[in-house]
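Only one protein chain is missing; all other protein chains are in place.
Per-chain numbering from 1; labels A, B and C assigned in written order.
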Amino acid sequence: MPSSAAQADPIPANSIPTDRRLALHRTMQTIRATETTLSRLFADGEIPGFIHLSVGQEAVAAGVVGALGPQDSFATTHRGHGHVLARGVRLDLFFKEIMGRAGGICGGRGGSMHVADLSLGVLGANGIVGAGLPLATGSALAHQTRRTGGVAVAFFGDGAMAEGALHECLNMAALWTLPMVFVCENNGWSEFSPTSTQFAATLDKLGAAFGVPHRRVDGNDVAAVAEAAAEVVEAARGGGPRILECLTTRWHGHFEGDPQRYRNADEIAGLPQNDPLRRSAEALLAAGVEESALAALVDSVDAEIRDALEAARADALPDADAAFRDVYTPTTLTAGA
Amino acid sequence: MPSSAAQADPIPANSIPTDRRLALHRTMQTIRATETTLSRLFADGEIPGFIHLSVGQEAVAAGVVGALGPQDSFATTHRGHGHVLARGVRLDLFFKEIMGRAGGICGGRGGSMHVADLSLGVLGANGIVGAGLPLATGSALAHQTRRTGGVAVAFFGDGAMAEGALHECLNMAALWTLPMVFVCENNGWSEFSPTSTQFAATLDKLGAAFGVPHRRVDGNDVAAVAEAAAEVVEAARGGGPRILECLTTRWHGHFEGDPQRYRNADEIAGLPQNDPLRRSAEALLAAGVEESALAALVDSVDAEIRDALEAARADALPDADAAFRDVYTPTTLTAGA
Amino acid sequence: MPKPLRYVNAVAQALNDAMAADPAVMLMGEDVAAAGGPFKATRGLLDAHGPERVRDTPISEASLVGAAVGAALTGMKPVVEIMFMDFVTLAMDAVVNQAAKARFMFGGQCSVPMVLRTPHGGGLNAGPQHSQCLEAWFAHIPGLRVVCPATVADAYSLLRAAIEAPDPVVVVENKALYALQGDIDVNAPREVGKARIDRAGRDATIVTYGATLYAARAAADRLAAEGIEAEIIDLRWIQPWDEEAVFASVAKTHRVVIAHEAVQAFGVGAEIAARIASDAFDDLDAPVLRVGAPFMPIAFAKTLEAAYLPDADRIVAAVKSTLA
Partner (left out) sequence: MPKPLRYVNAVAQALNDAMAADPAVMLMGEDVAAAGGPFKATRGLLDAHGPERVRDTPISEASLVGAAVGAALTGMKPVVEIMFMDFVTLAMDAVVNQAAKARFMFGGQCSVPMVLRTPHGGGLNAGPQHSQCLEAWFAHIPGLRVVCPATVADAYSLLRAAIEAPDPVVVVENKALYALQGDIDVNAPREVGKARIDRAGRDATIVTYGATLYAARAAADRLAAEGIEAEIIDLRWIQPWDEEAVFASVAKTHRVVIAHEAVQAFGVGAEIAARIASDAFDDLDAPVLRVGAPFMPIAFAKTLEAAYLPDADRIVAAVKSTLA
């Protein structure tokens, strides 16, 4: 059984050095600006299908993914742009994918719900709520068996807690002391329903039932997330599974185009007060970073996005014959049709 | 949220009147003698397929099922003979079913793993571990919606705790305050593995996570089970779901014919010391019941079983054409082929 | 004359009317109550019938469908919604091992009067896990019925029939049809297993179901312009499917193309083709051809999805090839 994380001596969040905080801020800015751009592109009909944006949840992505080493892996959700961007996926390949272009990281075959970058240990966004939990469990099992030293992270939403996969995976991870972190992005919403009407348990008590230590953080405070993530990831590396629950906020609709009639106007109006970007900027200014440096950071991110978007718009649409060739892996085993 | 059962004032087990205890004992004796007979029949090749016997677990069946009213329902498991017998299924129809005869309660189509008696609210034994949990959840939902006043019970084994269905159903039952009792027959074994190597949580903590009150009883003490079951069933009737965990013992192999090489000889040798039948008999003798009365009870049960077995042996094997007619219900809606 | 309805509203009206007619009917699904359903197929029903009979459920597909079986065995007639057919992968035990078999394996003691509604199909660029057509799986399972309404009228009548049917029915809607407009007839016969001749013709038979009906109609129009009269059979029911109607048409036209959106290999069309090849072999003047999706997952990108979905071009080519 893993020892309780509650006994660990936490690194105080404010001990994070300023350059690290700036890097986290830049990641968040990249996610925010990308998501905002995608929102506009979607409204303009430049993105097919449907997309789920993580505006308001940037601190979780930046903080958790920032705590991972190169050997680590993660599985994410339908709302996974932030995690993949935080991991450093090439921005042009990302835009091409979401826009369904040939040069997308997945050849335009997956789109928003299936962005993956196996070269970075990103096992994919997922269209099936809860499905990332067993993927990450298996990835952790592989890390353990292969002795890679890696940790696997499962991102999941609060609505996903109702799926039996959470129970099954907490159990396997606990039984086998897997190097795994369960990261819940608790934004209070499960599609159009408040999760409080959908789930009767709490994650801390569930963790306690399986002997999996649980930490809850303010998921809109990137320094707090980064500190907590660093702690649980390192604890999981040798000591078995951990749960990190990040309380956060979903600014946009469940999907783009969702009019959010089910949501209280006051709640929506109040969201910017808890803006992880604004809070991070304030902390940076308080730490002596110049206003102009932050403005330059915004400009530089915008320029990157502009370039990526331009490349994406210039890219061709994918070709059906090429796609067909990736249904199976070419093999030397004699294969039929 | 249901109020905590821990606060309920339990009826002391020893307050159960002697005639009620005798009835419970008779139920247990019926189960024991039936299972023992089936074991012999199986060894002799008179039963096709495979069967899972509940020898050693009789007190759970007698105590829990004895606490149910006529409007109540339950779903059971692959090891479900005891529950069905305790509910009063006709013994000849039961034997015919297990032996695959035409006159079986299910026409010989289900056998041991699918004994059901819908007229008694028995939603069936089940070949799928954990599948009874959602069936009982839905049955409880129907009781609630139809205002039948009924309670639904889900029997499940300790090995079944690892299935996600437990999590999903605890959640739905808690959210909707369903009239439902989760009865775990914890015999320590999940097929050939000790459940301690398979499941990291405990049912009391899981219950606490969902706000579902949990009681644990000595599942080999029929009076204790009966008292606890009466309490949780009545609590569930108005107050939402309850968990009753019964610690018990599996005397036979996982299935008949299982040589149990994985099991310690001492453990097996020690089982009779905790025999629910012997303990019940001792309690009855202490309460003034005559030894001869118990012997007469055994004889009378044996006679019933003899008759049922004789009827089963005399019964025909089922006819394939007749079976085919029950794939669908005849309907006045114009139907195709 | 009633105003034309959208397909999705015809579904809602069928649910409403069934609930009004029978207090045992209830709805369960993710966001079906307060939000009126992810596709608005249950809009207004919470207000009309209350929170006990219209239940928002947690994201727990496996137990949700299992609970519907238990409720059906205890006097209710549950209609469960699985938001996308792809998610039914989570609930196959409840459908296949429990719902489909309970009547048979309990010796006819009970029926399991439940309906599982779920949308399949592409055309919305919803990608590989939100577009699959898996109806062939269910058609393979004795004890289940499977229906796929292609028109607004059938969206109403066939759902009413499914709810009234005593056994479990999988109702497969096509999400690309939800916005389709048409009329319903609340008094239309509610039949199980009956196909509909969508268009009469003498030269070849196109057997289809679901959204592919519209590709078949476009194909038939184009063929007619060339003097080829194709008969279109909208199967509607996939299990049981209307052998009589199909065989009668083949006996007349001697040529047949089976078209559907699902992956062709091991799809619904395989069974129909196989039965024609065995039971109507002597009526055939040409190979039995199928038009279905290629053997690959459905992709997100517009070009890829468009190339993937069976269309009028492919149906026209197949019909002509049976006449060549």
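Throughout what follows, a contact is a pair of C-beta atoms (placed from the backbone, for glycine too) under 8 Å apart; a residue touches a chain by one contact, two chains touch by 3 or more.
As the structure is a prediction and not an experimental result, all values here were calculated from the model.
Participant: Indicate each shown chain that the hidden chain touches within the full complex.
Facilitator: A, B, C
Participant: Among A:G107, A:G159, A:G240 or A:P276, which one touches the chain that has been omitted from the display?
Facilitator: Of these options, the touching residue for the absent chain is A:G107.
Participant: For a quick check of understanding: of A:T76, A:S139, A:T249 or A:S280, which residue touches the chain that isn't displayed?
Facilitator: Hidden-chain contact among the options goes to A:S139.
Participant: Which of these touches the unseen chain: B:G66, B:G82, B:G100 or B:G138?
Facilitator: B:G100
Participant: Just name the one of C:A270, C:A306 or C:L323 that touches the chain not displayed here.
Facilitator: C:A270
Participant: Can you list where chain B touches the absent chain?
Facilitator: Counting only chain B, the missing chain is touched by 48-50, 100-102, 104, 107-111, 113-114, 126-130, 159-160, 162-164, 190-193, 197-199, 262, 317-320, 323-324, 327.
Participant: List the residues of chain C that touch the chain left out of this view.
Facilitator: 62, 86-87, 89-90, 92-93, 95-97, 100-101, 104-105, 127-129, 132, 134, 136-137, 139-143, 239, 262-263, 265-271, 273-274, 276-279, 281-282, 284, 286-290, 295-297, 299-300
Participant: For review purposes, identify every residue of chain A that touches the missing chain, sorted by number.
Facilitator: 73, 75, 104-110, 114, 116-119, 121, 123-124, 126-128, 131, 133-146, 148, 150, 152, 164-165, 168-169, 171-172, 175-176, 323, 325-329, 331, 333-337
What we mean here is this: only the chains that are shown with their structure count from here on.
Participant: Per the definition of touch at the top, where is the C-beta contact count highest among chain pairs?
Facilitator: B-C
Participant: By mean C-alpha coordinates, which chain is most distant from chain C?
Facilitator: The chain farthest from chain C, judged by C-alpha centres, is B.
Participant: How many Å are there between the centre of chain A and the centre of chain B, using C-alpha atoms for each centre?
Facilitator: About 45 Å separates the centre of chain A from that of chain B.
Participant: In angstrom, rounded to a whole number, how far apart do the mean CA points of chain A and chain C lie?
Facilitator: Each chain's C-alpha centroid was found; their separation is 36 Å.
Participant: Return the residues of chain B touching two or more other chains; collapse runs of consecutive numbers into ranges.
Facilitator: In chain B, residues 164-165, 168, 171, 175 touch at least two other chains, as defined above.
Participant: Multi-chain contacts in chain C: which residues touch at least two other chains?
Facilitator: Where chain C meets two or more other chains at a single residue, that happens at 57-58, 60, 62-63.
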